[in-house]
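Below: one structure in structure tokens.
Removed: one protein chain of the complex. Kept in place: all other protein chains.
So, chain A:
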Amino acid sequence: MIDVDVHANIPQIEALFPYLDELWVDWITERAWRGPVMPNHHYPVASERAARLEWRPEGAGPATSVGLLQEHILDPWNVDNAIVNCYYGIEGLRHPDWAAALASAVNDWLIDQWLSKDDRLRATMVMPARDTAAMIKEIRRVGDHPGFVQAFFPTRSDNLWGQRQYHGVFRELAARDLVVGLHYGGTTEGAPSSTGYANYYVEQYGAEWQSFATQVTSLISEGVFTDIPALRVSVLEGGFLWFPVWGWRMNKEWKGLRREVPWLDRPPLHIMRDHFRFSTAPIDAGPPELMAKALQWIGNDDMLMFATDYPHRHDDDIAGFLSLLSAEARAKVMAENAREWYRL
């Protein structure tokens, strides 16, 4: 089995000091800076949804060491490979040099504290996502490390990821066979929906998929895959039942508006089938008999890849979901699709 989305959290900013130049260590200590803002809000201490209580270690944050991951996921679940995603919120930082230094430090920390400690692990490199030159520099620096299979792209960004200025970044990734990992997160000042700020957690959480859909639409419309036919994108933690509906709408609109984007040589949903895969967590689960029908919308067994999203608890009935799939489809979802997608 392959788990395409497990998280690695930086225990505290000091864990990155060995991977930062003295200048930045100084900078951080001088200001008593505790790290980017967003992740500090991710794991409210009593929220079982944010992290299962049994996955919260004494005196430390959840998912902060490879030992915990081994104990909670890799060993009991008999995992062949797991892809470690560190959401650290670096794109919230506006200081270009600090952000780049921090991204490099996180990547070196991932190599040193995770990849080198368990050969079942692969990782998603983090990016200084506000600066395309710095992104390319970082990809050139660590992108050839065999442990990295993907680069992290938060769904909330100042500019949509499909836009022209990022094509060079994607070209660098594709040249190394690295996948683009679209994952929830991103700039704290951008509205998480297409229209404004939510007041409640349930609002924001329930509508997260909107930011994924917006990025997917951008990546396709802007012709990223015409430009870089080898590029692959994983939608992680974004749900998946929305994409056929999105695709039907896009296909319809494209028929009347395609002159605007003449580089799209086939309907958007076809492009998505070739260039996107989706993690199974969270499952947008309806009643089983309706879920079985909804799965038909997806149209084939290739699109989904299993994920726990450790240490989150999405209340997914994964066994119930898997029981709706044929044995063949289950094998694909649990491992084969990811193995092929990430060249594991």
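Following the convention adopted for this analysis, a contact is a pair of C-beta atoms (placed from the backbone, for glycine too) under 8 Å apart; a residue touches a chain by one contact, two chains touch by 3 or more; residues count from 1.
Here is the rule we use: contacts and distances are computed from a predicted model.
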| item | value |
| --- | --- |
| Protein name, per the UniProt record, of whichever chain is missing from view ("Integral membrane protein", "GMC family oxidoreductase", "Rieske (2Fe-2S) protein" or "Cytochrome c oxidase subunit III") | "Rieske (2Fe-2S) protein" |
| Touching the absent chain when the full complex is considered, from A:Ala230, A:Leu257 or A:Ala292 | A:Leu257 |
| Chain not shown: contacting residue from A:Arg49, A:Arg140, A:Arg266 or A:Arg343 | A:Arg266 |
| Of A:Ser47, A:Gln70, A:Gln204 or A:Thr226, the residue in touch with the unshown chain | A:Thr226 |
| Option from A:Arg140, A:Arg164 or A:Lys293 whose C-beta touches the chain left out | A:Arg164 |
| Positions on chain A where the hidden chain makes contact | 164, 167, 222-224, 226-227, 251, 255-259, 262-263, 265-267, 269-270 |
